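With one protein chain withheld, the remaining protein chains of the complex are depicted in position.
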Amino acid sequence: MDLRYSHAEEAFRADLRAWLEGALPGLPAKPSPNDWPGRRAYDTHWQRLLFEAGYAGVDWPVEGGGRGASAVEELIFKEELERAHAPYVGVNFVGLLHAGPTIIAEGTPEQRARFLPAILRGEEVWCQGFSEPGAGSDLASLRTRAVRDGDDYVVTGQKIWTSHAEVADYCELLVRTGPEDSRHKGISWLILPMDSPGVDIRPLTTIAGSTEFAELFLDEVRVPVTNRVGDENDGWRVTMVTLSFERGTAFVGDLLEAFELLTSTVDVARRTGAWDDPGVRRQAGHLKAGLDALWALTRRNVSQAARTGIPGPGGTLFKLAYSETRHELGEFSLGLLGRAGLAADDSGGPGGVGTLPARTVLEDFYRGVSLTIAAGTSQIQRNIVGERLLGLPKEPVAGRPR
Amino acid sequence: MDLRYSHAEEAFRADLRAWLEGALPGLPAKPSPNDWPGRRAYDTHWQRLLFEAGYAGVDWPVEGGGRGASAVEELIFKEELERAHAPYVGVNFVGLLHAGPTIIAEGTPEQRARFLPAILRGEEVWCQGFSEPGAGSDLASLRTRAVRDGDDYVVTGQKIWTSHAEVADYCELLVRTGPEDSRHKGISWLILPMDSPGVDIRPLTTIAGSTEFAELFLDEVRVPVTNRVGDENDGWRVTMVTLSFERGTAFVGDLLEAFELLTSTVDVARRTGAWDDPGVRRQAGHLKAGLDALWALTRRNVSQAARTGIPGPGGTLFKLAYSETRHELGEFSLGLLGRAGLAADDSGGPGGVGTLPARTVLEDFYRGVSLTIAAGTSQIQRNIVGERLLGLPKEPVAGRPR
Amino acid sequence: MDFELNESEAELARGVRRLCAGRYPLERVRAGEGGPRVVDRDGWRALGEAGAFSLCLAEEAGGVGLGLDEASLVFEELGRGLVPGPLVATHLAAGLVGGAQDGTVVVGLVARPPAGAGALPTVVEHLADLDTLLVLDEGGVAALDPASLQATPLGRPLDPLTPVWSLAHLPSGEPVAGPEVAAGWLRDGAVLTAALQVGLATWSTDRAVDYAKERTQFGRPIGGFQAVKHLCADMAVRAEVARCAVQAAAVTVDEPDVGDASVAAAGAKLVADQAAITNGRSAIQVHGGMGFTWEVPVHLAYKRARVLATQFGTEAALAEQVAASLVTPSGGGA
Partner (left out) sequence: MDFELNESEAELARGVRRLCAGRYPLERVRAGEGGPRVVDRDGWRALGEAGAFSLCLAEEAGGVGLGLDEASLVFEELGRGLVPGPLVATHLAAGLVGGAQDGTVVVGLVARPPAGAGALPTVVEHLADLDTLLVLDEGGVAALDPASLQATPLGRPLDPLTPVWSLAHLPSGEPVAGPEVAAGWLRDGAVLTAALQVGLATWSTDRAVDYAKERTQFGRPIGGFQAVKHLCADMAVRAEVARCAVQAAAVTVDEPDVGDASVAAAGAKLVADQAAITNGRSAIQVHGGMGFTWEVPVHLAYKRARVLATQFGTEAALAEQVAASLVTPSGGGA
C-alpha cells in the first residue's frame, strides 16, 4: 500500500495546476443557477478550453479521442479542478460520462466519428432518458415503446429526471422494443435528436427549487434505426457497459465539497462561540474522521480500478456510507446556522457574526437528501450489497420474472 | 385528558404504600442471582405476603381469585412496588402473567380450582414452553409433537428460553397435535408437570452470564388429556387470549428502572466532572425527554385499556421506541463509566470518584440488547406495526401457507 | 387518571380537522408558495371564529376559557393541515393585542437574540403579513409596528410558506408584558409549536403510508418491502410517542400538581421536533424520486418542521433545560 504519488503522477498534477492558474482567471462570470442557456454557454466554453489544453475526456480511452489517463490521474484531475474551484462538468455531464463512453464501447465507427468529437469539443450537449415515472428503482420495468417502421423507430412514452433537457442536442434514450413483459431483455439504446418532432419538454422543479431536470413526453417521435447503439433488445447490456467506465472517482468533487462545507461550518462555529462547546467539537471531529475514511475508501476504489480496469463493489459501499455522513454533516451545519438557515440568502453580513454560508448549507442539505435517492435509493443499494457482495438470497418477486 | 388520580386511586396507592413500608423491612436477604432454589424460596415467600395482604393477582379478575383492579390501579401497583424497591415478580412471572390468566379464560372449572389458588399463594411455580430452536420469530412453525395415546398425549421435542425451568412445578406447553404443515391451526396448549418422566432440563447461559433460562428436552413425555386447556388444535387462539390480559403495564417496572439508571449515571457524571460538558448534559436531557415521553405513552396505553378492557397497538409501539431509548441509555451509561465498566464488580469504592454502579450499568446494557430480541425482534415488531396498524401489504411467503 | 381524549376533546379535534379541510385544502395552501404573504385573512378570521386563538383566554376576557390541553389538540390539527402563518404567536397574543383572539389581526413573535460579536442575525417570519410584531426576552414582551422596521427580505426561504426577513436592528418597542408572561409564553409556545410538529409528523406518516400502498415496483406495492414498511412503522412510532409527550405536557401546564410543566414542555418539543423532522425526511425517502420533486408536497412538511424547530427553543437549549431538571430534587423520575 502506497499513498505517495509517482513522479509521473506528480508531474501531471503540476502541469494541470499550472494550466488552471492561467485559465481560470479569464473565465466569464458564472450565470445564475436556473439560467440554462447561460449555463450551457458557460459550461461548453469551459469544455472547449479543456479540449484545447488536452484535458478533454481525460479518462476516455485514446481510441475514443480521450487522454487515456489512469484512474489515479483521473483522481488527480478531479481533485485539482475541485481545489481550484474550476467549473463543474455541468451540462456536459451526460455526454462525457455516460453517452460518450457508451458510444466508444458499443457504437459503430460512423456513430463514433459523428458524435464523439463534438462532445469533447463542447459543441454538443447530451441528456439522459432512462428513468420513467413508473420505473424508478425498477428500471427494467420501463414502458416507453419503440415500434419499428421502415428505417425508423416510432417512439411513444414518458421520461423523467432528464437533466439539462432544455439545452441538450441529443438524448441517450432507453426504449422497449421487445414485448411488454420482456423486462431487461427487450430494451434498446437509441440516440434521440432533441429537435425531433413530437418531443415535448416540461421543466421539473426539485425540492431545492432547481429546474435542472425535466420531464420528457415523446409522442410518435421518429428515430432512425441507424441511431441505435448496440443490437435491438440488447440495450440493457449496453447500459451496463457504461457503468464499467466508473473508476471510483464519481464522488471526488462531491467529497471535497463536503470537506469545504465542514471547514466553513467550523468557521461559523468559531465566530458564534459554539466551538467552545465540546459536544460541538466532538461532532465536528466525528465528521472529519468520517470524511477522511471516505477519502481513504476513494483511494482504495481508485487503486483497484487502476489495477484491474473494472470497478469493484467499492462504489456502492462508498455511496451508502457517504449518504449517511453527508446527512449528518447537513444536520450539523444547519443546526449551527440556526435561524440564519431559514433562507438561502445570507442574513448575516457585516457586523454581528459576519457573512454566513446559508446558500451553501441549504444546497448541501438538499444534496444530502438527493444522495439517498438518486441513482438507486439507499434501500436498493443495500439490496445490491446484500445480494451481490454478500451472496444473500434475493427477495421473492410476486407475479413477475426478474 | 386527565393526569390526576381519582380519590379511589389515591387511596389505593396510600394503602399499598403503607403496607409496603411495613412489609419490606422484614424480608430476608436477597439470594445471589444464579441461586435458583434460593430465589424460588424468596419470590414465593413474597408472593405469599402479597396474597395475605390482598395484593395477589391484583390485575386478575375476581372470578379467578384476583383483586379485579382496573388498569390504572395496576399501573399504581407496579409503580409503587418499583419505587419501594420491592421484590420483582421473579419466578412467579409465568404463573401470574401467562399461565394463570390463560386458565382463567380458557380452563375448565376443575383446572381453575386445581391451579389458580396455588399460583396466587406462591405455592406452585410455572414456566413457559413456547419457543423452539427452529421456531423463534416464526412461532407457528413449532415442531414439538404430541401424539394421542389413550388418555394421554405423548410429547417429544425441544423447547428453549424456558425461564426458571429448574424450579418450576408446571410448564405451559405449546405442542403440535395437527399435521406437520398445519401452522397456527394444529397447535394445542398443555399443562406439563415438570416432574414427568422424560423431561430433561439443560441450563442455558445468556450473554449476560445468567442461567435464568433453560432448554427443555422432551422424550416421549406422557401428559394427561385432561391437562389440555382449550380444544385440541385450538392452542394458538388460547395463546392469543392470554395476550389480551396485557393492560399496557408490562414495562412499567422496567421504565422506572431506566429513570433510576439515568439518575445514577448523572450522579457519576457529576462526580467525575463529565457533567461540566454541555454535550454530556444534552445527551442526558434527550434521554430524560425520551423516557418522559415513554411514560406518557404508558399512561395513554393504560388509559385505553382501562376504558376498553382490551390492549391497543400501543404496546408494540412502546416496545419499539423503548428498545431504542434504552439502547441509547446503555451507551450513555457505559460511556461515562469508561474503564470502570470493564467488569460488573465495582472498581471504585472510597477515595477517587467513589462507588460506581458498574453492575447495574452492565446488567442494563444486556437488558437493552435483549429488549430488541425477546418476545419478537424489533424487525418483527415493525412488521406488525406496518401490517396491522398501517395496513401495508404482507410479504410474499415462499413455499408455505401462512 | 384518564389520559385519553374525552368526547368533547375528540369533537374539538374533529371540528378543526373539518375546518382545515374546508378552508385550507392543500391546493389553496400551496397557492401562496414563494410569495411574501401567505396568510389568508378570511381563513385567519375563520380560525379566530372557531376559537383557535382564544381557546385559552378566560371567558371574562371574551375567550373560550379552556386549557392548553384543548389548544394542543387544535394545533396538532393545524399542523396536520400545513396551515401557514404565525399561529402560535397570535394565540399567545390573544387578550394582549386587540383583535388577535378573533383572528382579525395577525401577530408575529420573535425572540430577541443575545447581542455581541458572535451573535447570529435576527430573522423574522411572516413580516409582510403582520399587524404587530412582538419581541420576547427575559425581561418581558414588547410590541413593534412591523411597518416601522428596516427589514430585508431573504430570497429562497427554506420553507416556501414561511417567508423571512432579516433585521439589521431590532428596536426595543413598547413593553406590553413582564417577565412572568414571557416565561409562560416560552413554555406554552413550546407546547403549541410541538403540537404543530406532531401534526406534521402524522401528516408525513399518512402520506408515506398512502404512497407505499399505491406505488408498485418489482411487481408489488413498495409497502410490502420491509425496507419501506419499517420506515413507515418507525414513523408511526415516532408520531405517537411525540403526541403523548406533547399532550402530557399540555395537561401538565393545566394541572401543575402533576409535574414540572416547563420541563415537560421542553422535553415534549425536543421529542416532537425530532419526530417531525425525521418523519418528513422519511416521507421523502419513501416517495423516492417523486419525493424529490417540488410538485409532490411531502417536502413542505419537512421544511416546515425545520422552521418550527428554530422557534421556542432549539435542540441545544431544550436539552439543557431538561438536563437541568435531573440535578434538582424535583426532577428525577417520571
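Observations on the structure shown:
So that you can tell them apart, the chains are marked A, B and C in the order they are listed, and the count of residues begins at 1 in each.
What we mean here is this: contacts are C-beta pairs under 8 Å (C-beta built on N, C-alpha and C of every residue); 3 or more make two chains touch, one makes a residue touch a chain.
Here the structure is a predicted model, which is why all the values come from computation and not from measurement.
With respect to the full assembly, the chain omitted from this view is in touch with A, B, C.
Of the options A:Ala296, A:Ile310 or A:Ala375, the residue whose C-beta touches the omitted chain is A:Ala296.
Although one chain is not drawn, its touching partners on chain C can still be listed: residues 225-227, 230. Within the complete assembly, residues 1-6, 9, 72, 75, 83, 255-256, 259-260, 262-263, 266, 270, 275, 278, 281-286, 288-297, 299-300, 302-304, 306-307, 314, 317, 320-321, 379, 381-383, 385-387, 389-396 of chain A touch the chain that is not shown.
Interface residues of chain B with the unshown chain, by the touch rule above, are 131, 133, 136-138, 141, 160-161, 204-207, 209, 271-273, 277, 334-335, 337-345, 347-349, 351-353, 356, 359, 362, 369-370, 372-374, 377-379, 382-383, 395, 397-400, 402.
Criterion: only the chains that are shown with their structure count from here on.
Relative to chain B, the chain whose mean Cα position lies farthest away is A. Central chain by Cα centroid: C, whose mean Cα position is closest to the mean of all protein Cα atoms.
Distance from the chain A centre to the chain C centre is 38 Å, each centre being the mean of its Cα atoms.
Shared contact sites, meaning residues of chain A that touch two or more other chains, fall at 277, 398. Among the residues of chain C, those in touch with two or more other chains are 220, 225, 228, 315-316.
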